[in-house]
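Next up is a structure, given as structure tokens.
One protein chain omitted, others in place.
As written, the chains take the letters A, B and C, and residue 1 is the first residue of each chain.
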Amino acid sequence: MPSTSPSLHIPEPKHRPGASHDFSDMRPPPAGLLDRPAIDISAGQAEPLARGLVRVLNEQGEAVGSWDPKLDPDRLRGGLKSMLTTRAYDDRMMRAQRQGKTSFYMKCTGEEAVAVGAALALRPDDMLFPTYRQQGLLITRGWPLVDMMCQVLSNSRDRMKGRQLPVFYSSKEAGFFSISGNLGTQFSQAVGWAMAAAYKKDSRIAAAWIGEGATAEGDFHHALTFAAVYNAPVILNVVNNQWAISSFQGIAGGEKATFASRGIGFGIPSIRVDGNDLLAVHAVTAWAAERARAGLGPTLIEHFTYRQAAHSTSDDPTRYRPADEPEHWPLGDPVDRLRGHLTVSGHWSEAQHEAFITETSEEVRAALREAESYGTLTDGPSVSPATMFDDVFKEMPWHLRRQRQELGY
Amino acid sequence: MPSTSPSLHIPEPKHRPGASHDFSDMRPPPAGLLDRPAIDISAGQAEPLARGLVRVLNEQGEAVGSWDPKLDPDRLRGGLKSMLTTRAYDDRMMRAQRQGKTSFYMKCTGEEAVAVGAALALRPDDMLFPTYRQQGLLITRGWPLVDMMCQVLSNSRDRMKGRQLPVFYSSKEAGFFSISGNLGTQFSQAVGWAMAAAYKKDSRIAAAWIGEGATAEGDFHHALTFAAVYNAPVILNVVNNQWAISSFQGIAGGEKATFASRGIGFGIPSIRVDGNDLLAVHAVTAWAAERARAGLGPTLIEHFTYRQAAHSTSDDPTRYRPADEPEHWPLGDPVDRLRGHLTVSGHWSEAQHEAFITETSEEVRAALREAESYGTLTDGPSVSPATMFDDVFKEMPWHLRRQRQELGY
Amino acid sequence: MPSMTMIQALNSAMDVLLTKDPDIVVFGQDVGYFGGVFRCTDGLQKKHGVSRVFDTPIAEAGILATAVGMGAYGLRPIAEIQFADYIYPATDQLISEAARLRYRSGGEFTAPIVVRAPTGGGIFGGQTHSQSPEALFAHVCGLKTVIPSNPYDAKGLLIAAVEDDDPVIFFEPKRLYNGPFDGFHDRPVKPWSQHAASEVPEGYYSIPLGQAAIAREGSAVTVIAYGTMVHVALASAEEEGIDAEVIDLRTILPLDIDTIVASVKKTGRCVVVHEATRTGGFGGELIALVQEHCFYHLEAPIERVTGWDTPYPHALEWDYFPGPKRVGAALRRVLEA
Partner (left out) sequence: MPSMTMIQALNSAMDVLLTKDPDIVVFGQDVGYFGGVFRCTDGLQKKHGVSRVFDTPIAEAGILATAVGMGAYGLRPIAEIQFADYIYPATDQLISEAARLRYRSGGEFTAPIVVRAPTGGGIFGGQTHSQSPEALFAHVCGLKTVIPSNPYDAKGLLIAAVEDDDPVIFFEPKRLYNGPFDGFHDRPVKPWSQHAASEVPEGYYSIPLGQAAIAREGSAVTVIAYGTMVHVALASAEEEGIDAEVIDLRTILPLDIDTIVASVKKTGRCVVVHEATRTGGFGGELIALVQEHCFYHLEAPIERVTGWDTPYPHALEWDYFPGPKRVGAALRRVLEA
């Protein structure tokens, strides 16, 4: 018995700045340990998957166990390319922010496999309800980097007309729902979209993402409840990257149970997966998608990963966590791990990798050159202030017309 | 595999008016089957308790198994008396509403053991955050019926000054938190209260109640999250009485998993209990209270029971459920079951019971006579309209003073 | 033409819509088999099927999120919130999501949803079944807010709201569900059947959002009202024998400013009436606009008659309700000023 009289427990991470990282408590189970069950499994049967960790790539870089999605080398190289592009894009846009070309940026470094693995496993017309850290979805779907950059730069070609904070992308064509600044809201909306698809007997499914921190919002609960009640064809992803700005995952309730276990209590089969293992992410996503498309309803997936970078360009993580934590994350880096796998299985070489990196960074550089030609937040062409009054309503009512005139347009 | 393509599933109860009741799917496990575990059990270990059903009284009325709280006959008779008083009170106040003495009333018929059993197991100064169906808590704590009636009648002695809808009691002295019309809100507030108690190293704990329907609200999720994170000394009770107005519990997510299982996913030990078995309710409440007081944190309890009466005086359940359902609830009636137990164990007789009933109804009648002498909603003394402007703020600001003058006071 | 109560008119509107467009679905607490606690959806599930008219969990934010997701898919959901007092848990989905989706996505995603909710007091519902929170939503850009005052308008406006491509909050004055209540709570209850606006076509018609109606022509003073208060204002004018022009806003956002301005310029005097609490209520906005547009025509301060700045009390309901006596007194004050 840990205590003999009530006292207020405030969760705290093991170490703070000044101390060194310590992941000694974390003993990730070996790859291949958990089996891939039939898709019509019950929530109760899924319990070991929700408490455990599905892993495909072992320490040697081999794909092992029944969860191995057995992707052909081309697809794997495609995944690697998408992850590298995402990383190069992040680095370049972060720099653009530092150069004053925009106000804000958010990287997903270390979490690339979460988005890229899922995008590879879903159909191109499945509907995505992401957070701000799944730019990899758009990139994997081949959405133009230039378009994304125009949004980040809030320039004259920004389809969102400079209205949204950088990285709050939206693309109906890419099946990528408008990102909200209000955490959590997309999670339950995705369930509504999936219910609509089921109502229309559409074979498309929905997938949503939420940070482990934001699982505390009511929207998470509503998503699980409605998805369970109406058996919605939706994949509900929790990205547990250990941090929510400065709060470690214990503040979101991670000390007592995995985030995947939340789903079991609703009767939703749930799985925790090594989010830095693209093969594992792909496999569980494909399993969940198969379930949804077969009319078996929702799946909750917790992606166990690590936010290597700062929360955003406004943040400095060395103020609240050991500076050396990111590089010691026991589950490694998703790019290195996939590269290792391709190398071990003889489908990749150092030279190929170098060429890939050069090519990718050239693509990103060229895209940014083009995007900047359409302006940046601070320079060059920009949207007209008159557009500020559009799209509040489909048709502009008199009071907005009058306000636009007041502004001089 | 139940289905091969997504389609919108809308949960429906097995039978509707016109058809007869059908509880054939429900096979309650025998009393005494589940063992009472140590209080420092983990959530995972509690899983069978959350899926199962803790029962103490068997079909013969005997108390069996390790959950038997072994209450002495006096306490049991006290419990019976509280349940009978609650029932008599409900009947009388319902009649008062029908007679036009107030606008509204809500009975808890069939669920008396849920409140009475808990009140017997808690300390008198533990803090209660109830819904509108736990009048049994106040009655068991010996709070004057006259005071409760004055609230229901919105009369001159109503401590809430006629402001609140009938049955929205509040008593700081009785440790009974002001009932809110907004479902769910009290559940997370109770956690805040418990956190405060823990912060002050107070040995009092909090207990909260919520209907199974209202568990869908975000407040339920926030309560579980905050209770788990801060290890709050709180007992979180879900009263699953099968109905939320006209919606059966499947609409709240009861088709797929028990409501108690929700807690397991947060790492909260959780139990489902036969809510019509006062001994079982007492036992699990006492267990949870012991846990909380020992600093072991929250417990979630689902009380499996049945709402025998209409939702409220505004409702007619024969419009949406078989008329004969209530009398066929497989877990019986809580009053009958406790009476049976007392009888079987030789502590009760038919004559004693009759006397109890006569006495109780006389007490209720006398109380109502007194309460009515202070007025009813439609007749006799009432609060002054001037009081309407009090208690919006501690001190009345100018605009309210002015409005009071406008009204002529 | 059949005579309908407001409940029947709303039911008829949804029936017509469900019949016309398979992309319309109706959901909310108790709206399915049971037909809603006020019976507005009575019979619709039976007629149109369980997957088109169905019950939801008790989670207003979940209901709204479902509507937003369905709207983004391309459906036109009608969501019921059981009482306007219970809309608060859904505020974020309404304000941050439904209202802003078109704007923030550059017009790519929209939320063509309607949120129906019974509003107002007069049924001894106490503070949690009597509120009128319309001002909160009128302050949110991207939402339209409609409040009908009679069966004919209710049906026509609900159809227009559902066909509108923007999110609409549709507040139904619950005290008007069964009859045209004029605030004289001690007089016999009147049924809709005795009121002209209860003649409601069975089929399809719509009333454009954003257009007020002149409920009574007059030249002495303009009364701006909506919902239940339209009937109270009319009764006050009759009782006091004052030649008031009573404007029924019907839609509070977008507002029909032209009708208001024309009337106040004509009468030179104005009283604003609403049941919601006074401070920060929509009356403030109306007064601001009137004085802005009609300053030089105004002959007296604009008065407000409203609910008091307290919760809606149960037993003192009729002391709280801004009834014809209070409206009448304001009319007299404004005329005498």
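Basically, contacts are C-beta pairs under 8 Å (C-beta built on N, C-alpha and C of every residue); 3 or more make two chains touch, one makes a residue touch a chain.
Please read all numbers here as calculations on a predicted model, not as lab measurements.
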{"item": "Absent-chain contact - pick from C:His139, C:Arg216 or C:Lys266", "value": "C:His139"}
{"item": "Per the touch definition above, residue among B:Ser7, B:Ser156, B:Ser170 or B:Ser361 touching the missing chain", "value": "B:Ser170"}
{"item": "Touching the absent chain when the full complex is considered, from A:Leu183, A:Ala206, A:Ile268 or A:Leu368", "value": "A:Leu183"}
{"item": "Residue of A:Ala96, A:Leu128 or A:Leu165 in touch with the missing chain, whole complex considered", "value": "A:Leu165"}
{"item": "Hidden-chain contact residue, picked from the options B:Pro6, B:Gly79, B:Pro166 or B:Gly192", "value": "B:Gly192"}
{"item": "Where the missing chain touches subunit C, by residue", "value": "61, 85, 88-89, 91-92, 95-96, 100, 103-104, 127-128, 135-136, 138-142, 253, 276-277, 279-288, 291-292, 295, 298, 300-304, 309-311"}
{"item": "Where the unshown chain meets subunit A, residue by residue", "value": "7-8, 10, 12, 16, 103-104, 154-155, 158, 161-166, 168, 180-184, 213-214, 216-218, 244-247, 251-253, 314, 319-320, 377, 382-383, 385, 387-389, 392, 399-400, 403, 407"}
{"item": "Residues in subunit B touching the chain absent from view", "value": "127, 129, 158-161, 163-164, 168, 170-172, 177-178, 180-182, 185, 188-197, 199-200, 206, 218-219, 221-223, 225-226, 229, 390-394, 397-399"}
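Just so we're on the same page, only the chains that are shown with their structure count from here on.
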{"item": "Dominant interface by contact count, named by its two chains", "value": "A-B"}
{"item": "Distance from the mean Cα position of subunit C to that of subunit B, given in whole angstrom", "value": "36"}
{"item": "Distance between the centres, which are taken as Cα means, of subunit B and subunit A, whole angstrom", "value": "42"}
{"item": "For subunit B, residues that touch 2 or more chains besides their own", "value": "7-8, 10, 216-218, 251-253"}
{"item": "Residue numbers of subunit C (touch at least two other chains)", "value": "51, 56-57, 59, 61-62, 89"}
